[in-house]
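Note that one protein chain is taken out, while the other chains of the complex remain in position.
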Amino acid sequence: MQIQNATWTEVRDTDTNLAMVPIGSTEQHGPHAALSTDTLNAETIAETAADQLDEPVVVSPAVPVSIAEEHRQFSGTLWTSESTFRSYVRDIVKSLAFHGFDRVVLVNGHGGNVAALREVAGTITRHDDAYAVPFTWFEEVGENASRMGHGGPLETALLQYANPDYVREDRLDDAATGGSRRWGDWVGRVNLAFDSAEFTENGVVGDPREASVGLGEDLLDVASEILADLLKTISEHDIERPPHK
Amino acid sequence: MQIQNATWTEVRDTDTNLAMVPIGSTEQHGPHAALSTDTLNAETIAETAADQLDEPVVVSPAVPVSIAEEHRQFSGTLWTSESTFRSYVRDIVKSLAFHGFDRVVLVNGHGGNVAALREVAGTITRHDDAYAVPFTWFEEVGENASRMGHGGPLETALLQYANPDYVREDRLDDAATGGSRRWGDWVGRVNLAFDSAEFTENGVVGDPREASVGLGEDLLDVASEILADLLKTISEHDIERPPHK
Amino acid sequence: MQIQNATWTEVRDTDTNLAMVPIGSTEQHGPHAALSTDTLNAETIAETAADQLDEPVVVSPAVPVSIAEEHRQFSGTLWTSESTFRSYVRDIVKSLAFHGFDRVVLVNGHGGNVAALREVAGTITRHDDAYAVPFTWFEEVGENASRMGHGGPLETALLQYANPDYVREDRLDDAATGGSRRWGDWVGRVNLAFDSAEFTENGVVGDPREASVGLGEDLLDVASEILADLLKTISEHDIERPPHK
Amino acid sequence: MQIQNATWTEVRDTDTNLAMVPIGSTEQHGPHAALSTDTLNAETIAETAADQLDEPVVVSPAVPVSIAEEHRQFSGTLWTSESTFRSYVRDIVKSLAFHGFDRVVLVNGHGGNVAALREVAGTITRHDDAYAVPFTWFEEVGENASRMGHGGPLETALLQYANPDYVREDRLDDAATGGSRRWGDWVGRVNLAFDSAEFTENGVVGDPREASVGLGEDLLDVASEILADLLKTISEHDIERPPHK
Amino acid sequence: MQIQNATWTEVRDTDTNLAMVPIGSTEQHGPHAALSTDTLNAETIAETAADQLDEPVVVSPAVPVSIAEEHRQFSGTLWTSESTFRSYVRDIVKSLAFHGFDRVVLVNGHGGNVAALREVAGTITRHDDAYAVPFTWFEEVGENASRMGHGGPLETALLQYANPDYVREDRLDDAATGGSRRWGDWVGRVNLAFDSAEFTENGVVGDPREASVGLGEDLLDVASEILADLLKTISEHDIERPPHK
Partner (left out) sequence: MQIQNATWTEVRDTDTNLAMVPIGSTEQHGPHAALSTDTLNAETIAETAADQLDEPVVVSPAVPVSIAEEHRQFSGTLWTSESTFRSYVRDIVKSLAFHGFDRVVLVNGHGGNVAALREVAGTITRHDDAYAVPFTWFEEVGENASRMGHGGPLETALLQYANPDYVREDRLDDAATGGSRRWGDWVGRVNLAFDSAEFTENGVVGDPREASVGLGEDLLDVASEILADLLKTISEHDIERPPHK
């Protein structure tokens, strides 16, 4: 159930303990993909998983601006501090739990949010009256996960399949040639770079020409199935904290 | 320009100092209007004003969850603390200003945000590198403003005109009869109530049967024209702070 | 009972659940009225209402510095951040409630505090062990409320009646001619100005020559009666939060 | 110059870099002395020193509620968190400095504030555009300092001299017999107690019968002279921070 | 140079822009390894790398308590909130930079700190006058990284080599049999567990019997060499933030 399309009486009549909060971002995705790429993709995955599930699940509106300071040199990128972001997500989850939807998946579309979401999910689970876990869709696509990049094959493909108007097909060549092959600037496993402008000229990492509608559909199938499975699991999961040893 | 539908290169090529941030809410609007009423209406007003303006204006994604704790007893209402909300808005405006869009209207659809938006706009204007003012659409509709209520004639009418799928027409009678005539519980001009559940049974204030598509169109015309005028004015406004006396 | 003039044993022996916290400000009020105008007026109203009430009410010392950054260009104006102000007021109310005085009116003398007081009263009522409401005296003076201004007829009159030494009668003409007619700089209902120095030369809004001792007495009568009525009402009011629907 | 009794134009015409902020408290002082004892005494000292000084000094209104949680078991005691208190004082000093009064003495009447004032004065001096130092009057009374107690000879005497209405002379015997001889509950120099109710029955420490009007006058003479001397010194003091070594 | 073993004059005479902050933890490491395992190992790596470097590098004392709430059910585990931890590290780095040691490696020994260190390093690099990167030693040991666990082969081996007194050799069998094979409780790549007590009986993950002094030496060689390389690189690295595009 998309909460924003429902009335409060319809939500009241929904019998579930499950909710999802899509976590998007408004940030550069190269010259070919819209700034809302992460938001759209998170929404797509959440909606598809909700449809697959037998029991109802409440889906909140997507968080549209998140941790994207690393892309700030590229026009149009919006961001909040990590601390503000965590507070915003935590407050939303607390509201959901207030109504009884206290097992919540944070369905994430942006790599820059992964760590902060894990942190805030831990805080919620340990200290609030709710249980939350983050789910980042492009980590849940099998071997394809290694091709992620930024504005690369995976994100572009999912857009092409579910929101094709948000891809500028005529700029895919530009996107590929002006981008970089790899995220970051590395010594061992240490990334020396903090801003993507340090290693990509046009914001792209990876080759979005490898994307296709078919790939998008495949990614959606795989990720949404795992998400639906996750929802089913946490609905029955023992979320009580373990006793002291 | 809707920033979420643009690429960063398209934003880069946009020559303006103007931006709008629609400020919505996810909160009960009676049994007949969707929880996203405030978000949809704020977006409608912002988009219409942007279309009317000769010069470009950047429109960010709407803030979907805001200060709505007063409606928390009604299922599905989501809220953040006032402090989190102000930080979230401030961070977004700072990002916009970082790209040169440093004159920003906060286009608000929810009464509960009015005070916090004025506060944060003052903080931004005095202490950040930007100028911001809040604009609450239903205050800018002439004499109609007095009929505001909650889930009442104005909000319902604008939805009916611009987003009719979000109104349950068959529940308008229920909405009207189960609601209250007036917002609050008063001694003089002091409202004793802090939660809307203290004075309305079904969340409605006012009679949504007074709404109509025609009224919605009128409201939109009036409010968006004032908003467009506001944008033109601040674009040229002297925003330097006055000297000490 | 003025708490600052009492010993703890006298407070202990006071049987009531009512308290008032006068909220003042130290800020410019034109060339003719003292910087403490708002503090003095808030104290006057609170004391008069306390005298009218049959049951005892504890009156804390006035908060002397509050949200007045908007007047900062005028020498002598003192201010705190909104956040500090709210914390200061909340802590005071929590202390009062710790002693059993858990129904508290925040008796306010300054327009710049109205929004922050409503916010903090909501926080206290929902999350602390107390109930609080703000009362702003110049909103409770019937039709006179429309003549408020700043350092204008109402504030000057109340000073003239209750604290005449704080008005420089010989500067009333200067005050009137160097002031402005209206608070703010407006497009529709949006105030473009954030600092009063943007629209008033000497800090005054309105014509303080319309003030008189008689007007001051009338204002005090009206406002203190409503305040006394408010106290009586909240003393018996059901302050439990409503159940979830 | 008492800032609350002045207009902004009078403050503007005052040529000085000096200011004082009296720091009071609203807290139990036994059955014989008013809850505002610390505020009154801080004001008395500040005013007297201001009168003695040849150059003008701006005196802000007193901070009426401060760090007094240690007395919370005694009715009427009000307090803020240490953090709120520091923010409140810091904001006031920043306002004063904004107008050019950037050398500020925090004239303190309450032992519980000593540490927090030293901390915030350091923060202000190192990180804001101002220089501040705390001055606690009862530490500046020569050998008498050792007789301080709480509601004891020193505080009572200063009240008797400057604000006699705030002492209940007929309860001095009760005050003395129901109080304790010493502040705290000690192992070595560690005070095991955090609340004064752990070691004093009626809130008093020391014997207020040793107070007298004459002693009050003497204390005021000594302390205000040192304070005036302090003001003269800091007015000319090199407040630049030392270079790195 | 170990800063804690030096005098300020010796630090002053040290010509470098490089510093390291070892980041430890005090947390359960099974029945066989001391609670300070992470601290000791971080110190070992930092010291060894410092010795290998031709130029001097300042090494601060280790941060002894960090983000270990996930182990709280096991006695003796100490932790701070993530927010406190980030502030503590940030303040230390700012102090180092104040003295000119403004390129700082955060040499980390605890998996629970990885995300928070990356976040705070970004904040420092973008907003303070310093450049910082985290380095987590057990990520920098080639293929061995996959055997990490908790209190498993890698940590135990490094202790055995560098701090053998901190391993209880006679409990290695117990450690192995009472531990678990894998960190976490997984659906796809989502870890449902937030506390290690949810999936390990005695706190161990992995088989510490696979550890050996020789393995410890190898790990130290590999990791410290990469760390020395990292230090050389950042000493010359262009740390200016990229321009807006």
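Letters A, B, C, D and E mark the chains in the order given here, with residues in each chain numbered from 1 onward.
FYI, a residue touches a chain if its C-beta (ideal position, glycine included) is under 8 Å from a C-beta of that chain, and two chains touch if they have at least 3 such contacts.
Note that the structure is predicted; figures quoted are calculated from it, not measured.
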Missing-chain contact among D:Gln2, D:Gln73 or D:Asn144 belongs to D:Gln73
Which residue of E:Arg126, E:Arg168 or E:Arg241 touches the chain not shown here: E:Arg168
Among D:Pro22, D:Gly109 or D:Pro134, which residue is in touch with the absent chain? D:Pro134
Considering the whole complex, which of D:Thr125, D:Asn144 or D:Ser212 touches the chain not shown? D:Thr125
Return the single residue from E:Asn17, E:Ser36 or E:Asn108 that touches the missing chain. E:Ser36
Which parts of chain E are in contact with the chain that was left out? 3-12, 26, 28-36, 39, 58, 60-65, 72, 74-81, 83-84, 87-88, 91-92, 95-96, 98-99, 165-166, 168, 171, 202-203
On chain D, what residues meet the omitted chain? 69-70, 72-75, 82-83, 115-116, 118-119, 121-123, 125-126, 133-136, 139-140, 187-192, 194-195, 197-198, 226, 229-230, 233-234, 237, 241-245
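We take it that only the chains that are shown with their structure count from here on.
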Using the touch definition from the top, how many steps at minimum link chain A to chain E? 1
So which chains are sitting against chain A and chain C at once? B
Centre to centre, by mean C-alpha position, how many angstrom separate chain C and chain D? 26
Starting from the mean Cα coordinates of chain D and chain E, work out the distance between those two points in Å. 48
Quick check: how many Å separate the C-alpha centres of chain C and chain E? 55
Which residues does chain B have that touch at least 2 chains other than itself? 8, 12, 72, 74-75, 83, 98-99, 244-245
